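Every protein chain but one is kept in place in this view of the complex.
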Amino acid sequence: MTATPVLLTLAAALLVVGIAGVLARRNLMFMLISVEVLFNAAALAFIAAGAHWAQPDGQIMFLLIISVSGAEAAVALALMLRIERHFGTLDIDAARTLRD
Amino acid sequence: MTLAVMLIVLLLGGVVAWWSEHGDKRWPRWVALLTVLLSLLFGLTLWASDGAWRSELRLPWIPRFGISLHLGADGLSVPLILLALVLGATAIAIAWPIRERPGFFQFNLLWSLAGMVGVFCALDLFLFFVFWEVMLVPMYFLIALWGHEHRQRAGTKFFVFTQASGLLLLTAIVALAFVAGDVRGQLSFAYRDLTGTPLGPAAPWLAAGFLAAFLVKLPAVPLHTWLPDAHTQAPTAGSVLLAGVLLKTGAYGLLRFVLPLFPETTLAWAPWFMGLGALGIVYGAVLAFGQSDVKRLVAYTSVSHMGFVLLAVFAWNTVAWQGAVLQMLAHGLATGALFVIAGALQERVHSRELDAMGGLIAKVPRLAAFGMFFAVAAFGLPGLGTFIGEFLSLLGAFRANPVITAVAALGMVLSAVYATALIQRAFHGAPGPHVVRDLGRRETGVLALMAIGLLWLGLAPQPVFDLAAGPLQTLAGAGG
Partner (left out) sequence: MNEGVAGLLWLVPALPLFGALLLGLAGRRLNDLWCAVIACGSVGLSAALVCLFGSAYFVDSVPQLQTLWVWFDADGVTPRIALRLDGLSLIMAVVITGVGFLIHLYSSGYMAGEEGYARYFAWLNLFVGAMLVLVLADDLLLLFLGWEGVGLCSYLLIGFWYRDAANGAAARKAMIMTMAGDLPLVIGLLLLFSHFGVTAIPALMEQATATWTDSTTLPITLALLLLAGAVGKSAQLPLQTWLPDAMAGPTPVSALIHAATMVTAGVYLIARLHPLFVLAPGVLSLIAWLGAAGLLLAAVSALVQTDIKRVLAYSTISQLGFMFMALGVGAWTAAMFHLFVHAFFKALLFLAAGVASLSLGHERDLRRMGGLRTRQAWAFWGFLAGSASLAALPYVSAGFFSKDLILAEVWQRGRGALWFAGWLGALLTAAYITRAFVIGFLGKACTRITRETDGRMHLPLAVLIVPTLAAGVFELPIGAGGARLFSDLVAPVLPAAADAGHGGWGAMLAVLAPLLGIGMTWYLLRVRPAWSAAWRTSATAGRLSAWWFHGWGFDALYERVLRRPYARLAARLSGDPLDRPFTGLGHGSYRLWHLLSSSQNGQLRRYAAAVAAGTAVLLAMVLP
């Protein structure tokens, strides 16, 4: 019972870390890692909530999140490779092709 | 049946002309010319036939919504159909040397022409709207693909104006069908079902939707501003069709739909629209005088002349309407010819600026002679069709509202101002340095025919009046 606030606080901290990472890092690799941290923050929150209410839904959502993040990571890594080849860098600010 | 055949001939001819481009670059123009002449032949049989409705055809199309393929031509449609086809042939003859994608050009021209003919004979409002669009979209391509330096901008402007007003038209048509359907207990888009149905308080709103589309097309000041750009930038053939026929669809729409569908509303609004017509006459004439681009000048004269039509349509009497019909025909010929001349000038002087011309009477006497003839026609010299049109419009309008008519008559003086300015700047004055060749046989023939047509309309226009008398009398009956 007492673990729930701690877990949620941890999840919130992870979320903040993840968002800060996405916003602050320009290297796509680190942004991807930050996104994974964000996923884990969400997943942790689900686990905590599931444990709190003694329901299996949280674990189901956890499994879903894990698989989604795995798929996401695969696609993102593939994109990263393409971007690296195309722009010669992983700096996301340089990878801009939209024009005014 | 004749009408359906005519439309099919034009539509098929367009496809064949496009396809024939693969054979030889010269084939499309022959295909197009033959197509139009064949349709013209059918058109002449329409003229020769009797009865209030010549050649009516009605096939079910979407019976669930009361939509049918209903075509019919009366004395109001026939002269305009003939005008469209004659000017269509003119346009093809003028665009004879076109080299860039001639097949697609002729396809657009013929389809636009088919749309115009369809507009003039559709008796189902939904079908009317379909033809309305068929007429406009190919015209957009003519302007945007074969036009002059700012063709994209002018084409887009044309498209936006016509589509925006067309949307209002469509909304009004559908709403009208529903309102009338409620009254009659059955949904129908048929013209004859809708006229005479009491519409109650919805009538002004519906009338406004119709008016928006037709006044943009006419064009009535202040909705005219697409016209100078489109006419100036369009290729000569496009300008001829635009000024000669397309504008008349607006006037036709007013006479065919707005007045009979909403007689009370339009009668109540009549003074306002007559005033708008008079404003257009004066405004167009003043602006024509201020232009230095010859095509732009001619475009503004169109605004001025179509003001007479608007004035006459809302005068609500048959004399004025007869004048409006004749004015449409005469203006089609005169302004069409002026655009041919403007195109010929541009082709020879490589500029549309009047300042680059001058003294052309010495170098191209034939072109100058035609130019002066049609400039004189533009200011309505008695003996030419434009005079009868303007005079009867004014005479009918005078009965309705003398004060507005007196203002409108000012257009006759102002048109002399711009016409003489045009003659002075293009044909009189000291000849410039350029070496130019005179009109060829093809252009001379076309212009001579148009000149003869104007003289005919000016000296013995009775056949036109006889044609239009029946429908106009019916219309006058509708107004009570």
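Letters A and B name the chains as they come in the text, with residue numbers starting at 1 for each one.
In this section, a contact is a pair of C-beta atoms (placed from the backbone, for glycine too) under 8 Å apart; a residue touches a chain by one contact, two chains touch by 3 or more.
Since the model is a prediction, treat every value here as computed from it, not as a measurement.
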Among A:Val22, A:Ile47, A:Met61 or A:Met80, which residue is in contact with the omitted chain in the full complex? A:Val22
Decide which residue listed in B:Val36, B:Ile361, B:Ala378 or B:Leu454 touches the omitted chain of the complex. B:Ile361
Absent-chain contact - pick from B:Thr266, B:Gln291 or B:Ser304: B:Gln291
In the whole complex, of B:Ala4, B:Ala208, B:Ala369 or B:Leu449, the residue touching the missing chain would be B:Ala369
Tell me where the left-out chain touches chain A, residue by residue. 19, 22-23, 26, 31, 92-93, 95-98, 100
In the full complex, which residues of chain B touch the absent chain? 157, 161, 221-222, 224-225, 228, 283, 286-287, 289-292, 317-319, 322-323, 359, 361-362, 365, 369, 372, 376, 381-383, 387-388, 391-392, 394-395, 398-399, 402, 405-406, 409-410, 412-413, 416-417, 420-421, 424, 427-431, 459-462, 465, 469, 472
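FYI, only the chains that are shown with their structure count from here on.
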How far is the middle of chain A from the middle of chain B, if each middle is the mean of its Cα atoms, in Å? 65
